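Left out: one protein chain. Kept in place: all the others.
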């Protein structure tokens, strides 16, 4: 069980970690990083799976199904888009230079 | 109760937080920062207080007493030394300049 | 096996959380960014696989169907969309995440209320999974997560529609903010009432109340986003990205899932900072973006003495061909014209002649932070030819020619000189200090801020009118002509 204060500690530490990581991101990576963090909260799909897995009534099943569908879309779409953007940041070694 | 995995999460997040904070420290602050982090682990004094507070035998009391003494020294000494060092980093506004 | 499997699942979640953080960390440096998303992706796979193994889950066929459908649709759309449409795709996927978080909250609250209604006097709300009583803190966070998630869902979809060009106008009407306030208050009251009812021993919580609560949140997200102009959308998307993160963290608490809590909270904090950075770089407050009527005040007619002096492509090409240093400043117009490939072709031709070429990027050029960087990277510009504002501003005085392509606000000296201007105080690329400035744009159109630009009337500035792509193409052609 994650009780109240333990949850607060985890919330706080995770928030600091997220904040500090982003604080060092160069402007050049802002757009891919927004997309990358968008991918990360795609983890919501596992929560939706749990909700669907416990759904009993058709209403609950429908909501759970929608949740998994949307969550999977978040994760998959976020991944593809981020990967495509980052793929463009090639080092210049193999390019001709001025 | 902080069970095994919760503790792992907290260990991990705290480690990331500490790492990321230091990763941004300019060289100019390395010595005071070493001292500042030395102060922070002076929090050990509260653990020593708990240990002494539960001590029953004279041996346990002696160990607990030593722990509190040392822990208080860590905290107080770390604070004074860090503060003295940081006090020297004055902005140059009120100084004559070249 | 009874204790091994749960242990393994917990370990998988731990690994996933670790990989997310390491992945995001790696994404913060250009050298490691590409592997960063890979690491995070592995974390996601591990977490999903572990969740499949969770004992006691039903509806596994439905689950698999939903995952396959959601994944393939998103994968397909994400693969084929054009690079310039990335902002709206991020909005779309973000909205989906918000919707998923809201769905979790809705499902858990409905199931919990139904169970409690059926077992009067035992629990305020019980967790659907275990039939154990939900802690009051978990119940409250379930509501909060549902609310935030639903706002993010509806808001992100509107943002998507606007950026996609399906909804060009800003919907503004009198009393809009008051209406939003009323909806917010109604939702709060309803939420508080169901909570109080739930916690009153033996009282029944009407399930409909929870659904209405969710609908109110959707409505608020819709109405909040409708009046915001398309150009402000990136800040709004970033904000909703943070919202979704928080919603995921809160629902993670309800489900007692540490991976969700940590991933959601990391994104919540990171997204909040990113939003602030974006808003600050545009020299606006977040409140102004959300509630302000930008452009209305700043549009006051200013006229600038002098005239814009046009230049022919041939003359411009010669000027740069014989320059020692050329800086290229792209802006939103380059994105509109999709001119980045041509621009790089032109730059390469200059480099081949021995000209020192650099690209100067303003942090908020375009419509997303790093917008220009992504476009230039797409065209194949190596990132060490790309200079930040702070690095290149001191170099302009020794630069022979600055070529401005579809940039306007980010090079507008008014930001330094006119305190009444809406962009006053925004740091700009100081191109006016270069020896010569050539500006490519289609006509006398203003930029995002809707204000006149004194640069275009400066003595050392020449205008090369035309669509960005066509204009640069003619520069390339004329440069070839110079050689032979």
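Brief remarks on what is shown
We call the chains A, B and C, going by the order they appear; numbering starts again at 1 in every chain.
Keep this in mind: a residue touches a chain if its C-beta (ideal position, glycine included) is under 8 Å from a C-beta of that chain, and two chains touch if they have at least 3 such contacts.
On a predicted model such as this, the values are computed, not experimentally measured, just so you know.
Looking at the complete complex, one finds that the omitted chain is in touch with A, B. Annotation for chain B: contacts to the undisplayed chain at residues 1-4, 7, 10-11, 14-19, 21-57, 59-61, 63-92, 95-98. By the touch definition given at the top, chain A reaches the unshown chain through residues 5-6, 8-9, 12-13, 16, 20.
The rule is simple: only the chains that are shown with their structure count from here on.
Centroid to centroid, with C-alpha atoms defining each point, chain A and chain C lie 13 Å apart. Centre-to-centre separation between chain B and chain C, using Cα means, comes to 39 Å. For chain C, residues that reach two or more other chains under the stated contact definition are 21, 25, 258, 262.
Among the residues of chain A, those touching two or more other chains are numbered 1-2, 10, 14, 16-17, 21, 23-24.
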